[in-house]
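Below is the structure I would like to discuss, written out as structure tokens.
Removed: one protein chain of the complex. Kept in place: all other protein chains.
Let's look at subunit A:
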Amino acid sequence: MALITFTKRGIYCKQGDFYVDPWWPVDYAVTTHGHSDHVRFGNKYYLCHTLTKPIIKRRISEDLNVETLAYGESIVRNGVNISFFPAGHIIGSSQVRLEYKGEICVISGDYKIEDDGISDVFEPVKCHSFVSESTFGLPVYKWQKQDVVFNGIKNWVGDNINQQKTSVLIAYSLGKAQRLIKNLAGDVPIYVHNSIANLNEVIICAGVNLPETIRITPETTKEQLQKGIVIVPPAMRDSRWIKNLSHPVTGICSGWMQVRAHRRWQSADAGFALSDHADWPGLMEAITATGAEKVYVTHGFTAAFSRFLNDNGIEASEVTTKFGQEDDEENKVDLADTQDANVDIKNQKAE
């Protein structure tokens, strides 16, 4: 019998009687990472990485019952051995390894191969079956090294400052925001929206080394912001607050920005192809490294990617999940951001 089945509540391990990243409430939810399409309200117990715990408590509720594991540690539940390995997606993101009577299954959640300087680096885990995302599962998606992309962003910011424009980067408050902060920190001060500042506090408190940023308050002036880098969550994108800045120009950092059509669609001033998901070569590399005999392909270009795997001798099948949304994973509005933004915009006047 297979170690996991795909049910309407989510990925289910019958032998261990628990779910991984369920989208409907269950008794025991093993959680890969803190993004809202992977962890939801209402489960009786949560099992996640130690760094994910304060994040989901902050984002969902302080009252959650959460057990934690560090990378490489394991617990046994109804005879199923559960352990976590770094997925490289965001801080605390984990691949979940399940082992039962010699059968090994790895659920990768979301992942990327490249070291982003802030998340623990993706670690391939040998297994019999592997659940992989396919957000960017087409060969046109090949990322440049992040140094190249960050140099591009730094040059853009420099030009903006010289031209008296205010650089506004749109980034998820969990994940992309911290990656930007870590890699852009330097001479130019970084100003962050409340929802990002709040999460940063939690993350720093959990022991992650994050460079200093400045929380935007009603006292922050337009002049200060113009000479810095402003990072806000997607919910703020078309806000009056941004329009009222001094000559604002917006930049979006997302893997979709690789393609002109998406850049134009987003109607931002600049698009930088920077993703927390694996690109095509990354997906192939990860899957090959697992040695898996069977691959389940979830959210993204599931049909194309699983067909390609099958044609290349790796048995694969498409699985429908509620992770991401077709083609739109990186662009979804994170509920936590919306709620925060609604409260905060009122208090945040530039002057």
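Just so it is clear, a residue touches a chain if its C-beta (ideal position, glycine included) is under 8 Å from a C-beta of that chain, and two chains touch if they have at least 3 such contacts; residues count from 1.
Quick note on the criterion: contacts and distances are computed from a predicted model.
This complex has a chain not shown, and the name its UniProt record holds, of "sn-glycerol-3-phosphate transport system permease protein UgpE", "DNA ligase (ATP)", "NADH-quinone oxidoreductase subunit A" or "ABC transporter ATP-binding protein", is "DNA ligase (ATP)". Of the candidate positions A:87, A:149, A:170 or A:270, contact with the hidden chain is made by A:270. The chain not shown here is touched by just one of A:258, A:275 or A:298, and that residue is A:258. The residue from A:185, A:206, A:289 or A:304 that touches the chain not shown here is A:304. Listed by residue number, the positions of subunit A touching the unshown chain are 138-142, 256, 258-265, 267, 269-270, 301, 304, 307-308, 311, 325-328.
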